[in-house]
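Note that one protein chain is taken out, while the other chains of the complex remain in position.
So, chain A:
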Amino acid sequence: MPHAPRTLPALLAGVLLLSLAACGGEQSTSTAPSSAAATKKITVYSGRSEELVKPLLDKFTQASGITVDVRYAATAAMAAQLLEEGERSPADVFFAQDAGALGAVAKKGLFAPLPADVTSRVPETYRARSGEWVGVTARARVLVYNPGKAPEQELPASVFELTDPKWKGKVGVAPTNASFQAFVTALRVQHGEDRAKEFLAGLQANEPQIRDGNGPILEEVDAGTITVGLINHYYLGELAKERGVTPDQLTAKLHFFPGGDTGALVNVAGVGLLKKAAANADAKAFVDYLLGAEAQAYFAEQTFEYPVVAGVTGPAGVPALGELQAPDVDLNDLDELETTITLIKDSGLVP
């Protein structure tokens, strides 16, 4: 049958030609790098997931009439892209998953300082001293545990206890995750480099269950294949949502380390304005909106994160932000990542 092999490529060629035409058409509507003028349109680079952010942005557009063009990617890749683009970036706003990425972009001098009337709405703990970025939501580091494998009364009081032989092979960690890095930096800031090094060595020697993200750790703890794991608190809400249940119906439970232990670090997801948007009223309106009651309540309800602005009810099923015995660590001190990375690399937890 010599016929089929010949008609197929011909068909394919036809499809390609059609699509090329379509592609040309698409270019006119696509967003070529936009100017910063107040065109009632801003470009946001989001390291936060579209599933979580898009409904909120739709509300913002409805309320303000400002169109938002959003690029979504993982926070680390997005930071790399911004650093590569430098001053010519089409982005007006960077909405990042963690403070470390914001710090990396700020260090390159790409952010414009935010106006004081914006930053003053957020407690000092959750924003950059320089005013270059501001936290939008807070997330706590927790120990997730499977009560069937580790009863509540046996849980450690400090994250340092996880290096005890008792926990050998039982602890899930995601060492490449930005929130783990922030935690290690906090260890250094609070207890010094040697202690941090010792902890990582102890953790590695205890044969931890290494995963490439917090989500897989939680799923396995819930299933009982891992006993405990170091993750962020809101993952429990995400998994419950996917399963169609409330967080407390899941098997996995959250343990907040008490007494200001580093294991209970509270970090933020935040936002910064790129320099070209320094005087862009629309971009500022967007940051304002993120810190407004509506957006803050949305985050609490939909992403299970803590609002950082006073007067907004926190997420259900977890202790209030004020009740957390978070360690006394300044998030501004967490942007010095180089030593942390060396420590993590040397520990053998990552390739």
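Convention: a residue touches a chain if its C-beta (ideal position, glycine included) is under 8 Å from a C-beta of that chain, and two chains touch if they have at least 3 such contacts; residues count from 1.
Quick note on the criterion: contacts and distances are computed from a predicted model.
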{"item": "Protein name, per the UniProt record, of whichever chain is missing from view (\"ABC transporter permease\", \"TIGR00266 family protein\", \"Transketolase\" or \"Protein-methionine-sulfoxide reductase catalytic subunit MsrP\")", "value": "\"ABC transporter permease\""}
{"item": "Which residue of A:51, A:124 or A:294 touches the chain not shown here", "value": "A:51"}
{"item": "Of A:79, A:110 or A:200, the residue in touch with the unshown chain", "value": "A:79"}
{"item": "Touch with the omitted chain, as defined above, among A:142, A:159, A:200 or A:239", "value": "A:239"}
{"item": "In chain A, positions touching the absent partner", "value": "1, 4-6, 8-10, 12-13, 15-16, 19-20, 22-23, 26-27, 30-33, 43, 49-52, 54, 69-74, 76-77, 79-81, 83-86, 88-90, 100-101, 104, 176-178, 181, 210, 212, 215-216, 219, 225, 235, 238-239, 241-244, 337-338, 340-341, 344-345, 350-351"}
